[in-house]
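Beneath this line is the structure, given in structure tokens, with notes to follow.
Missing here: one protein chain of the complex. Every other protein chain is in place.
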């Protein structure tokens, strides 16, 4: 169970979200409140968009709170769109390749949640990847694999449909393997233009997700858990939703991949 | 505020104290109860005595719970006397050189506690070291410095007197610098034969210390905080004490370096 | 192109082979002579057998020469059978999971060499693993995969046949994929009793392998490259050989997996 934060809007230094004292992701890495585990010390990462289509990526296995490089980078780097993550491992070794965000081409992705019984269905899930995406796999986490499957299933054209199909696929493989059919999935994904966030679980415990305008309404922030500052107006994103931030603002849609309607959408896509 | 555990007795694998599931130091690194900070993720270390007079030393900056090397070493290495520590930094960067235990020749040392306002008195404290011990300083912590000062003040002949003098020296430098005169000090030190542990604070909040016989009375364990197993009979060491484990068993004495009696002892030493 | 050393015989401290000044593996990590790359700074590892059937394992991504933990461990740990490796990456990220030796149950393995065009044939090679060994894969190297395939192909009963089949399999997949059919393979493998070393290449450039008695003939050392000490009598193991060290001494056999005779042996096995 991890914590993450994402931003889209007027360019700001990463530190405003990542490391500002009292109300940032690093603060949460030490003292998360709404998470199953209070400590998120199994590595961290940040992906940010700059002058290239591909995002920059900085990940390490230390706790975020003790990495002086991260503090310096977060202070110097200014970006209009970035994803930041602190990890509490639910499986998978503590290695850089298992730290979020994951990047593929211009796409970046990070996740809070889990696939129950993942070790039992990892192999058929990896078998569903094309050779190109199979080669792109670097770590061993369920999160990275959901991202690669979404790329396989059309992330570039329809993020909601692609992640819906990835989740359905994981659940069907769980059924086939006779393990508990459970996916919890609160995630952010971006191509450098739009920033999408999904809050979903196949049971009633979808990991939390909040949104708020920031920077005098020049930007939006999406977070696993509200920061402790008093000025920001956080509102909770309901389970079964996908929200999308673009230059036009924030929109929200249902995300219910196991219901007929959503399935149909995905099949059309 | 850190957590530590030390053992002396019949040789046992380190894992019995360091990493056994449910009742070990690694367990505590995630979920300390009696500590000011619940997480001790700023590195770890273990010093153990084997066939050489000088102890082995393994330290790293990762959280103890995620280091697979530590798990393997703790399973393979068997020792009659060892010190193990998980760190929650109260100052000093997260680097290997700032991780406990500290080793000098055949001596090893680890500490839970702090010197208030240490940055203001670090320089005069370092100035009190002989050239040899000044060169031996590797990190920047108050803990390492108290250890080196104790070596300066006669640790090899009288550990209680030496640490008493080191603590008095720190308090007198604090007074001179006009900072709060406060030392909290629950520590273990060994030369490979005896294992000493001190529980002390200059105020009423001495960090906790517990002792228990283990291994069918073939050994003793000293810990910051009792493990969660049910079979072991822990008893709390009172503040203002030094306990010593030797082949003859455990003895206890008062440790009150700011009282006349203790001062006299130290001066004689 | 890496460097490695292995030992079997009367128990000795690891440091005699790993870190002794002037004639050890760490020395070679800085200044290899017979290797394609003079520097082996992409991590290191050591696996040693002690009181458990499973070996201990210590690996890290730093250059071996700068790891103070390794120096201390190598001085303290005494073992009758161990494998030590310094890595110069020919592919695969610098991560602990990609460092040699690799361990599975009581088996340990390390490798100097490469499979040409590995990225093109990785997927069918991984597909040949049983579910159990597929799940055991931790890193992304060709070396670990050859080890897992050998386990798949009967390593526990016939190491020569199993590695022969693994190599033939890699070469046949290379042929199928239209990449250059080339495997270079100088490797050591042990189950804690026997220590085997293979020197082989499908072309004429098999990475070097040397053997020598040590410790007054109480042990044997196998190395990629002779140490620089003057007292030891190294002799070169010819390409196309497998040598085996047991309590009875050293034996040598042909290892030519692409020739009919060897193929037959493997098929029988």
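The letters A, B and C name the chains in turn, as written, and every chain counts its residues from 1.
The working rule: a contact is a pair of C-beta atoms (placed from the backbone, for glycine too) under 8 Å apart; a residue touches a chain by one contact, two chains touch by 3 or more.
All values derive from a computational prediction rather than experimental measurement.
J.: Per the definition of touch given earlier, which of A:5, A:25, A:73 or A:174 contacts the omitted chain?
T.: A:73
J.: Of the residues A:58, A:118, A:147 or A:210, which one touches the chain left out of the display?
T.: A:58
J.: Thinking of the whole complex, not just what is shown, which of C:10, C:66 or C:172 touches the missing chain?
T.: C:66
J.: Determine and list the chain B residues touching the chain excluded from the picture.
T.: 93, 95-97, 119, 122-123, 127, 131, 134-135, 138, 140
J.: What residues on chain A make contact with the chain left out of this view?
T.: 48, 50-52, 55-60, 68-69, 72-73, 75-78, 96
J.: For chain C, which positions touch the chain that isn't shown here?
T.: 30, 38-39, 41-42, 61-63, 66, 68, 89, 93-94
Heads up, the rule we're going with is that only the chains that are shown with their structure count from here on.
J.: Would you mind checking which pair of chains has the most C-beta pairs in contact?
T.: So the pair of chains linked by the most contacts is B-C.
J.: For chain B versus chain C, what separation do you get between their C-alpha means, in angstrom?
T.: Taking the average C-alpha coordinate of chain B and of chain C, the gap between them is 40 Å.
J.: Residues of chain A touching 2+ other chains?
T.: If we look for residues of chain A contacting two or more partner chains, we find 93.
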